[in-house]
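Have a look at the structure below before the remarks.
Of the protein chains in this complex, one is absent; all others appear in place.
Just so it is clear, A and B label the chains in written order, and each chain counts residues from 1 on its own.
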Amino acid sequence: MTYATELPAWAALLISLLLLLGSGLAFIGAIGLLRLKNFYERVHAPTLGATLGMGCVLMASMLFFTLLQSRLVIHELLIAALVVVTTPVTLMLLTRAALYRDRIEGNDTVPPPPTGKHQ
Amino acid sequence: MSAVLLGWAVLMAQFLLAAATGCVAVRLLRGPRAQDRVLALDTLYLIAAMLLLVFGIRTGSPHYFEAALLIALLGFVSTAALAKFLMRGEVIE
Partner (left out) sequence: MKRILPHPLLALVLLIAWLLLVGSISPGAVLLGCLLAIGGALALASLAPPRLRLRRLALLPGLLRDVLVEVVRSNNAVARIILQPAAKTVRHSGFVRIPLDMRAPYGLAALACILTATPGTVWVDYDAADGTMLLHVLDLSDEAEWVRIVKERWERRLMEIFE
C-alpha cells in the first residue's frame, strides 16, 4: 500500500477506526444471526451491519478517496441512499412472509391476523 | 507510518468481514426454515458490498465502488423476489 503514504496521520487513524467499527458491527450482526433463538429475533441482527456498519465503511471510503485524489469523492452517498431505502423494505417483506407462513401453519406463537381484514 | 496503520486496519476489517461471512454461511446452510436462509442470503449481499468497498481502499482503485453499488442493488431485488416467493410459492390455494 505505497500510495497510502501520502495520507496524513490523522486521516489514516480516522479511516482505520471507521473501517474497524463498520466491519466489527457487521461481524456482531452475523454472530447475532447465528445466536438468536427464533426467526423474528434474527431479523434484527443484520440491521446492525446495514445501518451503522455500512455507514462507517462508506464514510471511510469517502474520506480515503477524497484525500487520495485530492478532490471531492462522494459517490458513496448513492450506496448509502440505496441501503437506507432498501433494507427496511426487504426486512419488512421477509418478516411479513414469515408471519404469513406461520399463520398458515397455525403456529400459535405469532399474533393472529387483525380482525378488520376478514370482514 | 500511516500506510502501516491503514494496512493493518484494512487487513483486520477483511478478517472480520470474512468471519461474518462464515457465520452467515452457517446460518444459510443450517436453516432451519426457508425464511432464515433468505435472511442469511440478504446479509451475505450486504457483507459482500462492504468487502468490495474495503478492497477498494486496499488497492486505491475507485472501480470497486461500482461493483459494490451493483451488489447492493441486486441484493434488494433478489431478496424482494424471494420474499414474494415465500408468500405465494408454497401455498395451496
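In the analysis below, a contact is a pair of C-beta atoms (placed from the backbone, for glycine too) under 8 Å apart; a residue touches a chain by one contact, two chains touch by 3 or more.
These numbers come from a predicted model, not from an experiment.
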{"item": "Visible contact partners (per top-of-document touch definition) of the missing chain", "value": "A"}
{"item": "Positions on subunit A contacted by the hidden chain, ascending", "value": "25, 28-29, 31-32, 35-36, 40-41, 43-45, 47-48, 50-52, 73-75, 77-78, 81, 84-85, 87-88, 91-92, 95-96, 99, 110-111, 114-117, 119"}
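The working rule: only the chains that are shown with their structure count from here on.
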{"item": "Length of the line joining the C-alpha centres of subunit A and subunit B, rounded to whole Å", "value": "10"}
{"item": "Contacting residues of subunit B [partner subunit A, same complex]", "value": "1-3, 5-10, 12-14, 16-17, 19-24, 26-27, 33, 35-36, 38-40, 42-43, 46-47, 49-50, 53-54, 56-58, 60, 62, 65, 68-69, 72-73, 75-76, 79-80, 83-84, 86-87, 90-91"}
{"item": "Subunit A - residues contacting subunit B, complex", "value": "1-5, 7-9, 11-13, 15-17, 19-20, 22-24, 26-27, 29-31, 33-34, 39, 42-43, 45-46, 49-50, 53-54, 57-58, 60-61, 64-65, 68-69, 73, 75-76, 78-79, 82-83, 86-87, 89-90, 93-94, 96-98, 100-101, 104"}
